[in-house]
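In this view, the complex is presented without one of its protein chains, the others remaining in place.
Entry: chain A
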Amino acid sequence: MNIKISVKYQFQDITRALIIFCGILLILILMLFIPGLQGTTNGLEISAFIFLFVIGLNTFKENFGMFLQNGVSRKTIFAGKLLSTCAVCAIMAVALVVLSNVAKLGIGYRDIQLGTLYEILYTERMASISPVLVVLENLLLLFCCCFAFMMVGYFITIAYYRMDKHWKLLISVGLPVLCFVLLPIVDTVLGGVIFLSILRVLMFATGLQFGSPYICMLSALAVTAVFSGLSWLLMRRAVVKN
């Protein structure tokens, strides 16, 4: 019983933002129907991933307080979060596929290039499989990536919630310094070994190395599993804060 309410509450909490986001994308896409427009359009999926990452960042504190106020345990809150995220990501994946097809209709024969993430990453594979399979793989890929981005955002917000102000300061300052100052310096000293390794890992994880979207799906699911697990570890002992 509680799990249903947990899912329902957390799902409706995102619904309005989701509708607004998809509405904005639709308006932008409908602009493609304006005659005489030229250029390149892509990044539909990336904007959706960023949107879901931000949603993940904003859906813990208020919901956590509301649930504890209303007699819902942490495990039920978390289970509800996973299920509602599943639903949101499925809707987003379908919406992205529909919107990109609407965009293609809008472009028609004109000189506008539109590439979906799937088309850009797995061009060769697209030519070798049926269009139905392309749509299915695209849906699955988008679903897995959406899930991963949202859970990373969720983990970050819980981690910040659990940290005291000293840790917050250390992470907020230390992480950017490490990534954008120290790492490039060390990489330069080592002759570019670090970034090359990161690039290789990314090539493998996204499936680009083998031209397979399934590797990317598995990588996204692995990221989801790791960050969901870490989120739960942090959440199971989280307490209300004033």
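By definition in this document, a residue touches a chain if its C-beta (ideal position, glycine included) is under 8 Å from a C-beta of that chain, and two chains touch if they have at least 3 such contacts; residues count from 1.
Following the convention adopted for this analysis, contacts and distances are computed from a predicted model.
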| item | value |
| --- | --- |
| Options "Phosphate-specific transport system accessory protein PhoU", "ABC transporter ATP-binding protein", "Deferrochelatase" or "Xanthine dehydrogenase family protein subunit M": UniProt name of the undisplayed chain | "ABC transporter ATP-binding protein" |
| Contact partner of the left-out chain, one of A:G71, A:P131 or A:G191 | A:G71 |
| Residues from chain A at the interface with the omitted partner, ascending | 1-2, 5, 8-9, 62-63, 65-66, 68-76, 237, 239-240, 242 |
